[in-house]
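Only a single protein chain was left out; the remaining protein chains are all shown in position.
Presenting chain A:
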Amino acid sequence: MRFVSFFVDGKSLAVPEVLKPPDVSAVPVSFHKLQVLDTPDFSEVSPFSAELQASLSGKLLLFEELPYSIDVIHEHYLNGCLAYEKGIEEAGGSFVCKRCGNDKPRLFSSFSCFRCKEKECVYCRKCLVMGRVSQCTPLVRWCGAELEWKLDEVALTWTGELSAAQRKASDGLVSRVGGKGELLIWAVCGAGKTEVLFYGLERALKTGQRVCLATPRTDVVLELLPRLRKVFPGITLAGLYGGSEEKLDGAQLVVSTTHQLFRYRDAFDLVVVDEVDAFPYSYDSSLEHAVHQAKKKDALIVYLSATPGRKMKKRAVAGGLPHVKIPLRFHGFPLPVPRFVWCGNWKKRLKKGRLPGNVMNWVEHQLEVKRQGFLFVPSVVALHQIVALLQAVFPGIEGVHAEDPERKEKVMKFRKGEISILVTTTILERGVTVPFTDVAVFGAEEDIFTESALVQIAGRAGRSKDDPAGEVVFFHYGKTSAMVDAKRHIEGMNREAGL
């Protein structure tokens, strides 16, 4: 869009073209062509909209994301309650998106713009899902009075017990709340990490901090929301994920997918990043960028992981990253250690329409002893072949992959025990927990099965205290270091737990 700018009291004010005072002769220009961009001084006395304050505090939004008319927005700008920022910054012919941090030339493009009348209005292609940021679209942030919460209503009503290992981690977190920096909570799969957060969250919320729990996956947001609502009944809580309806603005505790964090800026005193090693967080540095932008400068970032990546592990071991470990599962039993089984050239066999004999035996055995099983496979192509071959022989076998339209239903059926063996790609390496389940990996030597993926996969077994000794088998055609490292990782955790 276009703005006119002119000086008032030594400040260069930006006024949307449509609100241009008739006596001003300045020519409207595209937002990014404004030479100087000032924000009027904040005046304590002028009234402001509390709703606008709630929707905008700690965020960086497009005009169209605010349910207010341009007049209201402009009025708040004049009162010094909100400021405009460039969405696309240009330096030396290259561009940076100020919302998502994208600086890859191929992810910028331009169009002849009807709003600003520029022949080439450059826009960011990377964060389009959140509404297009182009050169002529300002990003708006709140710079008026700060949000306040009803702190006397904050209380933790949880009555559960922490295990000794959980307690230690919890204390470690509580002692750091209020400080800045980083903390890694390195907890085995099944350690009960959410409970470990409760006392730390309580402390932060009671002292008026704004807190964010960020996770790469929508299902985790959905799972956490009711649990948190139950244990923190007095607080304002919002859950954000792609397509979420609920957007309680100005909530003190925000549970969000990492993607949604792009809308926040300098907002949180405490950010907990769940599954910090998980796709897509680890693969997409822009999400890391999102976390760093969303937090306040002096915030505390807490990373949760069962399998921290190489870099993070190195920093932790070298002492550069404060961390607490929970090597023990909540039920106190050791993690199942994977067994390696050579299964020959399975690719060749699949081509001939056959499966390795020992894999067939594994499936048959599971069915015989009536134990459910996950069979992890390296690709969707392999998945289809394997499922077809198994279904021809055994009943109750299904396959599932990321694009599968029946994904949710199949996982549900597996949980209910209606599917005996679920053949799956790595999409189910995390999160899905079903008691009395064994796990096998098919083609464990494939690159997709990294150390962390294999540890997570192994972590699907033996989750319940009634069945702590689930079995884990890696069928392979040549041992890889990832497999060896995964085994070592699990044994190390068990040793550390004194088991």
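Just so we're on the same page, a residue touches a chain if its C-beta (ideal position, glycine included) is under 8 Å from a C-beta of that chain, and two chains touch if they have at least 3 such contacts; residues count from 1.
One rule holds in what follows: contacts and distances are computed from a predicted model.
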{"item": "Chain not present in the shown complex, as UniProt names it (candidates \"Acyl carrier protein\", \"Hydrogenase expression/formation protein HypE\", \"ComF family protein\" or \"Beta-propeller fold lactonase family protein\")", "value": "\"ComF family protein\""}
{"item": "Sole residue of A:88, A:121, A:375 or A:440 that reaches the chain not shown, by the stated touch rule", "value": "A:121"}
{"item": "Contact residue for the chain not shown (choose from A:5, A:39, A:79 or A:134)", "value": "A:134"}
{"item": "Where the unshown chain meets chain A, residue by residue", "value": "106-107, 109-115, 121, 123, 125, 128-129, 132, 134"}
